[in-house]
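With one protein chain withheld, the remaining protein chains of the complex are depicted in position.
On to subunit A.
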Amino acid sequence: MIVCVAVVGHQNNPLYIQSFTEADDALKLHHIVHCSLDVVDERAPLLSITVNNPKKSSPTLNETFLGLLYPTENYKVYGYLTNTKVKLILVTTDLDVRDADVRNFFRKFHAAYVDAVSNPFHVPGKKITSRTFAERVSTIVKSFGLSSAS
């Protein structure tokens, strides 16, 4: 089950963070997402080397998926880095998650984010308050659970 998704701006400021648990663990999830940024920071340069290396004209050219960032006891944290250095973070409790599922999730999540910030009333760098975005994300989150189950 996905417990939390987050959008983090290029200055590592939280733009959107939403937990999908009943429990009051917002703070914990904030911390987990926040900590995962350390790993993103660590991996991002590696990623850009791969991207900028012309010799490796492999499928990794457009790779924005950072993979598993941060395995804790209870959670797995996955990351995704957009071209504008916005980080998308996923925290899940599922122990065996297929990479393809996560990639798929992030692709949809990214699309939703792009649509949300394309809103002319959205101020770049400010928190995403769009209700439509929230609804869409929660739909994606729900579908993630379904697709991995099937």
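Here, contacts are C-beta pairs under 8 Å (C-beta built on N, C-alpha and C of every residue); 3 or more make two chains touch, one makes a residue touch a chain; residues count from 1.
Convention: contacts and distances are computed from a predicted model.
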Chain excluded from display, named as in UniProt, from "Sedlin", "Trafficking protein particle complex subunit 8", "Large ribosomal subunit protein mL44" or "Mitochondrial outer membrane protein (Sam35)": "Trafficking protein particle complex subunit 8"
Candidate in contact with the missing chain, chosen from A:His10, A:His34, A:Lys85 or A:His122: A:His34
Touch criterion as defined above, residue of A:Asn13, A:Asn74 or A:Asn119 at the omitted chain: A:Asn13
Residue of A:Glu42, A:Asp99, A:Asp115 or A:Glu135 touching the missing chain in the full complex: A:Glu42
Hidden partner interface residues of subunit A, rising order: 11-14, 26-27, 30-31, 34-35, 37-39, 41-42
